[in-house]
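Okay, structure first, notes after.
With one protein chain removed, the remaining protein chains of the complex are shown where they sit.
Up next, subunit A:
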Amino acid sequence: MEDLKANDKRSYIDNLIDFFRKRSIWMLHYCTGCGAVELPPSMTSRWDIERFGIVPMATPRQADVLLVTGYVSLKTLKRIIKIYEQMPEPKWVLAFGSCTVNGGIYWDSYNTITNLAEYIPVDITVSGCMPRPEAVIDALQTLMEMIQSGEGGAYKKYKENYEYYKKNQDRVLRKTAPILGSSETESIYQEKEGNYET
């Protein structure tokens, strides 16, 4: 109970609450990309993360931590933002693999974002392509430590810097003008396009 002692930043009650919080992390794994396959072994008997009190949860409204398990396409990003905003605070985000940091092998794809942290605040990124269950467990344990020490507060950033995140989200999700300059084929395409309501 040494780490529950009050210090100048945190009271005993804060510490106590966080102590229980870190031992019952409910996670919502939003299975994007390849990373989802590493979660069944992490959850089942071989690595068994339930011994840390981490259990999968069915709905975002009951979840504490959101796992984004790989590359995020534009369509998925929209859903991730919705899910993230539905989760009650305190909430944390774990991003898996290089795809969520710089796009990974999909960095030049027209339909996957490159850096997840521009759109929602990320607490921990797990390295690897794909991270092994050991890395997942390591990340979750780091998260537990961060919760205990009161560091894992990226969700506060979301509220404080909402405009920044919103701007980035809108930039990719609500494009109004073509990103690449117009060319001849394009104008022809749009002319023809006018015949149909697309």
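Throughout what follows, a residue touches a chain if its C-beta (ideal position, glycine included) is under 8 Å from a C-beta of that chain, and two chains touch if they have at least 3 such contacts; residues count from 1.
One rule holds for everything that comes next: contacts and distances are computed from a predicted model.
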{"item": "Among \"Cell division protein FtsX\", \"Fe-S cluster assembly protein SufD\", \"NADH:ubiquinone oxidoreductase 27 kD subunit\" or \"Sarcosine oxidase subunit delta\", the UniProt name of the subunit that does not appear here", "value": "\"NADH:ubiquinone oxidoreductase 27 kD subunit\""}
{"item": "Sole residue of A:R21, A:K78, A:R132 or A:K157 that reaches the chain not shown, by the stated touch rule", "value": "A:K78"}
{"item": "Among A:R61, A:K82 or A:R171, the residue in touch with the chain that has been omitted", "value": "A:R171"}
{"item": "Touch criterion as defined above, residue of A:Q86, A:N115 or A:Q169 at the omitted chain", "value": "A:N115"}
{"item": "Sites on subunit A contacted by the missing partner chain, in the whole complex", "value": "74-75, 78, 102-103, 107-115, 118, 171-180, 183, 185-186, 188-189, 192-193, 195-198"}
